[in-house]
Every structure is written in structure tokens, then in C-alpha cells.
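Worksheet for the structure shown next.
One chain of protein is taken out of this complex; the other chains stay put.
All chains are identified by letter, namely A, B and C, in their written order; residue positions are counted from 1 within each chain.
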Amino acid sequence: MPKLTMVQAINLALHQEMEKDESVLVMGQDIGKNGGVFRLTDGLQDKFGEDRAIDTPLAESAIIGSAIGMAINGLKPVAEIQFSGFSYLTLGQLEGNAARFRNRTLGKFTVPLVLRMPFGGGVRALEHHSESKETYYAHTAGVKTIIPSTPQTAYRLLLGAIRDPDPVVFMEPKHSYRAFKEEFEADGEAMELGKARIVQEGTDITVISWGAMLHRTEKVIEDVVDKHGVSVELIDLQSIAPMDAQTIADSVKKTGRAVIVQEAQKTLGPASEIISLINDNALMYLEAPVKRVTGYDIVMPYFARENNQIPSIERITDAIEETLAF
Amino acid sequence: MPKLTMVQAINLALHQEMEKDESVLVMGQDIGKNGGVFRLTDGLQDKFGEDRAIDTPLAESAIIGSAIGMAINGLKPVAEIQFSGFSYLTLGQLEGNAARFRNRTLGKFTVPLVLRMPFGGGVRALEHHSESKETYYAHTAGVKTIIPSTPQTAYRLLLGAIRDPDPVVFMEPKHSYRAFKEEFEADGEAMELGKARIVQEGTDITVISWGAMLHRTEKVIEDVVDKHGVSVELIDLQSIAPMDAQTIADSVKKTGRAVIVQEAQKTLGPASEIISLINDNALMYLEAPVKRVTGYDIVMPYFARENNQIPSIERITDAIEETLAF
Amino acid sequence: MPSKVIARFDVSYLQILDENGKVDKGLEPKLPREKLLEMYRVMMRARRLDERLLKMQRQGRVGTLPVSVGQEASSGAAAMAMAEEDWFVGSYREVAGRIAMGEEMHKPMLIYGGFEEGNYNEDIPRLLPLAVILGSQIPHAVGIAYASKLRGEKSAVLAFNGDGAASEGDWHEALNFASVWKSPSVFVVQNNHWAISTPLSKQMNSETIAQRGIAYGMPCLQVDGNDALAVYKATKEALDRARKGEGPTLIEALTYRMLMHTTADDPKKYRSDEEAEEWKKRDPITRFKIYLQGKKLWNDKKEAELEEEIKQEIDAAVKYYENFKEFKLDQPFDHQFGTEVASLVEQRAEYNKYAR
Partner (left out) sequence: MPSKVIARFDVSYLQILDENGKVDKGLEPKLPREKLLEMYRVMMRARRLDERLLKMQRQGRVGTLPVSVGQEASSGAAAMAMAEEDWFVGSYREVAGRIAMGEEMHKPMLIYGGFEEGNYNEDIPRLLPLAVILGSQIPHAVGIAYASKLRGEKSAVLAFNGDGAASEGDWHEALNFASVWKSPSVFVVQNNHWAISTPLSKQMNSETIAQRGIAYGMPCLQVDGNDALAVYKATKEALDRARKGEGPTLIEALTYRMLMHTTADDPKKYRSDEEAEEWKKRDPITRFKIYLQGKKLWNDKKEAELEEEIKQEIDAAVKYYENFKEFKLDQPFDHQFGTEVASLVEQRAEYNKYAR
């Protein structure tokens, strides 16, 4: 298998799953001929036709709203929102309907859909194109919220999301879309949703991150390990909701220290829940306060200042070193 | 001054502020002749006319969207969303525009508006009428999120919200609308936004709540104090964002124990941020894990089962007793 | 400003049975006698069910609820125009339409009693539950229709909303999608002149709601929504066209909300009794009864029999509802997800510890 970028991996997952399962379709703005503004859906319309790779009119709420109807009536739509900054327009339908149909009808009508969207900064984009608002979705009972970090996990998690019988919000860190390639198994195997992934085992400190921040954090860890000779456990959260409390607690019980790196704003970002889960399940093992390196509680700045809002190598390094030294 | 309910207190605040400041107006569905479905705006149209107490067409996004325009052009609109369950339709405008205009234009265009909405359960209402989703707003940089708990604080906080130069989401615990009356000072004084309120000082444990849950918690505390002779500090959070980290930390440093009672679902409810702030500022003072009593991570059930989703006297009691005994 | 006209449009109005029950023979649909009798029966069952629900609410046996009194033709006759394979996507003021679909009478009692169990009908596979978020059901209708069409099924969707809901963004987005997709769907707007306390004049500034169809290049018309024959005929033709692949239709059914918005509402605060009295004369049921009588299909004896039958049906439903005590407390956890979620297993245990 050649090495693939995350864009290629996601595209491949869509190709394979649409081939395998007739009820899967993709839809969204410019996803057909144009292959999506980031080319995630390239080639799908050519292969599966306009009816299964639908260029929709420009209306986010109706994209998910009609996808809900399709899902109720036997399809498995994978809808793309062009940038997560426009996905807040879908929250009425997502919270009010996608998340509720199963429960509302005691399982008679269900909504197996995937809402895909690129998110996050670092690509010199315009206003509204660089947000990290996974909290909106993770705080929505009845919806699963997934963020992959590598081509391989993006592939497997997307397969898992499409095959999941319930609505899944699938947020793609666009900074990692083409940042690197990876050796790759395209074996059609899905990854279970709801599980964090231990990227590297360690005993002195637990570092938790997800999406594009994971890679920045990995770099810091290499340096920290080199410099201080410590043993770091790195966890890729992957599933923002449901959150894998067990893996987090097991790790912190072992290391006694934790740092969380998130791109989202501080107040009520996923780190808040991680800290709370540590409080619930491993507080007495903590040897230092958990540190969170996050965006500030400000609106995402335009790109000239954006890098100061996104956790930097320096901030992550300081947080890890301070926590180790506490 | 006669005793007033929260409904009357809010109504009075609106009357006084519209009288005092010509640029204040109210708008929303059925808020005019009908005085709002909960009568919060009763009498305002009679007194100030249809142009300053506007019955809008039925469209939440345009209610806030047009209110943003009014605010940009010199008015101070107080817009009502009939139930918070329909407020998610406003998030696109709220996050994308209300929260951003000041920053986007370096202070040239600002959006002093208030978005009022009743929220929470306990009133045997229909689906979508009993939610507690303050997190959506509290996680939105550029917006303040306020929840009053008593007639007096509702009055003062609403005045504070209307006079605030930025968008404020004002969530009213409808279970407390008419639950009790209170002796009342209608002196036109606003309360500063962003501050928690110490309802009762104590030294053995800190209990934090807000909105309707505060009253249920107060009852439990009376019993616990009676039974165990402990000293409890009760904090009314009031301001979900910005959150009053100082008051929380000071209290926990003193007591070493904390319980949080929230109606919202568990994952990423405000309690998660409170726990994180305790972690950040007072972890080493903790003698027990912070306990949170919350809604479960399920869709709000219809009212026959709703009481099991809302923190009950028993659950709150157990949480406090367990934390004391830890 | 002088310039050239590049497009012309018009909106038609259909009435077959006038307010006095007089029928326009030229327009009268040729319906079998059983269908006509069934239409009357559906409307009567809906009316009596509403009346009983109101009473139950006043007695505190169920919670807040809306009733559909006066709107029995605009949803009931429309639903009777459906084919077996069609879908029904309603809002919450289609009691008659749901009854026409076969919904059992204890279902709304369960819903307004606070039980999700009222939201599905095991044997009615294409009847969606109530939609409370106004307008949000309309995109669902379009998606359902899309799926049927994609599979090549001959199935259409009949969707409902009120005059107020037509102001919502979702409504616009969905009608546009339907038009672009040539979706096999029919949109009935029950224009009952009020959205809670908001009159049409504050809801919109156009002569009809029907003309919104023009915006989407969608066939549209206005019908007398209290005239079961007109509603039936317009809906039937639209559904047939939808199934033939000719795309969607917008039907505005002019009707009136004869009672309060919900039991929590007091119309005296905002509208005159006279207006409501005026509309009583246009009652869809009375009118239809006169029509049946004129055709010698109905008489007092049959009326009495029907009343008795309905009473028994409703009594049985009430009984079912009142006996619905042994409900499963932790049902919300059964159907939160279709897969097991560890945190919810834990939370269910806590829930069950305290539930009652």
C-alpha cells in the first residue's frame, strides 16, 4: 500500500464504503464535480453518479435536515459541512432531531448519518474557517463526536462512523489533511468509536491531545524526553463524546501527572471534561494539578495573530516541564 | 415594596429600563399583546407601543439577526426566545456575528443586546421545552451567559445585562418563575456581571449551584446542617461565563471539599469548568474529589420521567454526605 | 419604472363545497360512498378525541396540549388522499390526519401524559412522530422523499406545517431543496390565521402563503381548508403528480384555529370572540354532514351510532392510558444509542438507584 495523506485516506474510505454499501451516499456544497473544497470527495460523483454524490444548494440546516430524512428512510448519508464555522447553523436540527429520533420513537426511527467537517486553524484561512468548537457537539446527548489525527485512524474511524447506527459528527483537523503521509492498511476494518488511543506508553506523565494538536505535542514530547529523560504516555483522545474515561483514569493513576493540549477555547473545551473525569476517577493519584494548554477565551483571530491563539511548541513545552517539576 | 415573583421582577426591570432609556426595546414571539407565553413582557406593548415591544414573525435566527442590526444602529434590544429549546437556531448568528462584531471591527460596531430565554425542567412541559444547554453559550467567546436564581438577583442582573455593552444570554430558570415571592428593592441598581454570589458562608464544604437547582440545594443543605452540624458555604454561580474563578477558589481553599449541582447534562456542563478551575487554583487544598450532581448524558426525557433526569433531593444529599465523609 | 415583463405567475383558489354545504358539481371528485363516509368518520373521531383530551387536561390527567378543532378537513382529508406507500410528516396540529393514518387514540394521551411511548405506531411504518420545532420537519420530508426516489419506489411524502412555521428558515431551505431535487413531496400549510397570539398580518405581508411556491418555481395553490372535498382533490392530484416524478407542490389550506393555541393559552388576550364565531359557520364537519345528507348518505340514526362508537373507542383509549402505569423507568437509556456506551452503563446504574 502506498503512503497516503489524511485527505486520501478519507476519500478512500468513502469510495470503499459507497462501493460496499448501496445505502451510503455523500452530500454537501461543491462535493460533486468539484470534489469538495478540500477534495475529500474527489471522484465520487464520477463513480457513483449525481444522485449518490449530491451537490446540494447552499443551506446547512437543510443539508442535515434532509440527511435526517434520508437516514430515517433507509439511507446512510455522509454530509459535508464546508467548514465547521458554518456548522452552528445545523445545531437546531442536530440537537432537536438527529440526536433525538431514536429515543423519541423508542428505536423505531433511527438516524445513522455522519456530519463531516474540517475544523481548526493554522492554514491562513479567512474568518470563520479556523474554529474548534467540538464542545457544541460533545455536549449534545445522542450524538457522537469524533476527531481523527492520522490517515490510518481517520480511515478506520470514518468507517466506524458510517457504520454506526446513530448520528456521528466527524471533525477533520484540516491542518493535518496534507501535513504528512502514512503507510496504510486499507482493509475495510472500522475502529470502535468511543475509545482513546495510546500513542506511546509512559510512566512519568500523561499527555492528552487530539486532532492537529497531537502532532505538535508529539514533537514537544520528543524534545522533553531527550532533554529530561522522562517517560511520557501520550493519548490521542479521538472520541470527544463519549469520552474514554477508563483509558484516561488508568493512565493518570499510573503517572500521577497530566497535561492536556487543545486548540479550542479554554472555557468548557474538552479539557474541562477530561479534568473532571480525572477528578472523578483518579484525583487521589494526582501529584500535580492537571495543566491545560488551550486557546484563550477570545474569538479566533484572523490569521496574522492566529498562531498566538493556537497552543505553541513553547506553551506546550512549558506546561509539560512545569507539571513534571511540580 | 411588595413581595414579587421572578416573573414580576423581570417585568419590572424591563418596564423601568424602557422608561429610563429610549434605546431599549423588547422583541420576540407573542411578547406584545399576549405579554409573552410566560407573561414576562406583560404591559410593555400597552405602555411603549408596538414599535418598542415588537411581536416578531416566527423565526429565531432573524430575531437575533435583526436585533444585531438594531444594536449596531444604536438600540439596545432585549429579544426573547420563547423556550431555550429553540435557541440553538440562533447560534449561527450569536457565535458568528453578535459575539464578533466588536472584535471584528476593533470596537467600531458593537452589539449591546440581551437574549432572554426560559430554560430548565420541572414544569410538565412538552418536548424541547425543558432543556438546560447553557454550555453552548458559555463556550461562545464574546458572549456573557447569566442565570439568575431569585427575583432580586434576576432584577439586578437583567439591568446589568441590558446596560452591558456586549451581547448577554440571559437564561431564566422557569421553574423559579413563580415558585416563590421575595421582598424586593426596585431601586434601579444593576448587579455587576461575572460575579458569583455567596448565599451563605461556611467552612466545611462548598456547594455550588445556579438557577432553579440552587433552591433544591438550599433545602438539602438545611437538612444536612441540621443532621450533621456542619458548616456549608453555598455559592450561587450566576455568571456561567465569564466564570468567577476567584470566589470558587477562595471558598474551596477554605473548605477543602466541593459539590456542584447542575441540571444540565454531565458531559461538558458548567460543572466541568468549575472542577477545572478548582484544579487550576485550589487542587492542593482538596480533601476529597469534587462531586458533581448533574443530568445524565441523555436527551431530556418527556415529563413522566423528567424528574429522574433532574438532580433530586436524594442525589444531592448523598453527594454532600459522601463528600463530607470522604 | 418601465421595462419588459419576463415572467408571469398566478395563484388559484379551490373550493368545492361551500360554507353552506353546497357542492360545485363540476369540481366534485367522484368518490365511492365508503370513502365519503370514512372521511366524515375520521373528522368526527378527531373532533371528539380533541374534546376529550381537553377535558382530560382540565382534570390534570395529561399535561399541556394543542388541539386541532376546526382543522379536521385540512389534515384529515389530505391524509385520506394518500396511497398506502406514502409517508406522513406532520407537525402537531394534525389530529385528524393522524387518525386517518390509523393512529390509535391512546397515543396522543401518552404523549401529553409525558411518555415517549406515544410517539410511534408499530403498525404504521410511515407515520412520523409529532414535530415540535417549528418547520424542522420539512427538510425531513424532503430527505425521506429523496430516499424513496433514489430507490425507484413510487412513494410520495405529505408534509404539514402552520402559517407561523412558514416563516422559519428551515421551511425555505427545504422547499428549495424539494424543488431542485424534483422531490416527490407535497407541502400542506395549514393556514389557521394564528401562530399563538400572532395574526397573519404580523407574520407576513403577502396575500397568500401559496404564492411562496412561486419563489421555488413550484406549483402552488390555495384551497378552502375547511372543505374536505377541495383539500382531498388538491392533495390527491399533487400526490399523484409527485409519484409520477413531476415534483413537489405547495398547498395552502385556509382554515381556522377555533380554540386556544394550547391549553396553556388564553385567546381572549389577543383576539375577538366575534372572529371565532364567524369561523364557526365555516365548520368543516357541519358542512360535510350537510353534503352527505344531501346525498342521502347520512341521517340522525347513523350519527347517533357513530357518536356511540366513537365514545367507546375513546373510553377504551382512556382506559389504556390510565392503566399505563407499569412503564419502564430507565427507558431513556434503552434508546439513547444503538450501541453500548460505557459511560451510559454507569450512569444508568446511578439513575436506577434513584429513579421512581
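Throughout what follows, a residue touches a chain if its C-beta (ideal position, glycine included) is under 8 Å from a C-beta of that chain, and two chains touch if they have at least 3 such contacts.
Quantities reported herein were computed from a predicted structural model and do not represent experimental measurements.
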Problem - Contact set of the excluded chain (shown chains only) - result: A, B, C
Handout entry: Residue among C:237, C:265 or C:283 touching the omitted chain
Key = C:237
Handout entry: Omitted-chain contact residue, chosen from C:222, C:255, C:331 or C:347
Key = C:222
Fill in the blank from the handout: The missing chain sits against chain B at residues 25, 51-52, 56-57, 59, 61-62, 64-75, 77, 92-93, 96-97, 102-110, 141-142, 144, 164-166, 193-194, 242-246
Practice task
State which residues belonging to chain C touch the missing partner chain.
Solution key: 1-15, 26-27, 167-173, 176, 179-180, 182, 202-208, 211-212, 214-218, 221-222, 233-234, 237
Problem - Chain not shown, touching residues in chain A - result: 29-30, 32-35, 37, 55-62, 85-86, 89, 124-129, 266-267, 296-299, 301-306, 308-309, 312, 314-315
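The rule we apply is simple: only the chains that are shown with their structure count from here on.
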Practice task
Identify the chain pair with more contacting C-beta pairs: B-C or A-C.
Solution key: A-C
Problem - Chain of greatest Cα-centre distance to chain B - result: C
Fill in the blank from the handout: Note: chain B sits from chain A at a C-alpha centroid distance in Å of 30
Fill in the blank from the handout: The positions of chain C in contact with two or more other chains are 116, 133, 169, 331-332, 336, 343-344
Practice task
Pull out every residue in chain A that's touching 2 or more other chains.
Solution key: 92, 96, 103-104, 141-142, 242-243
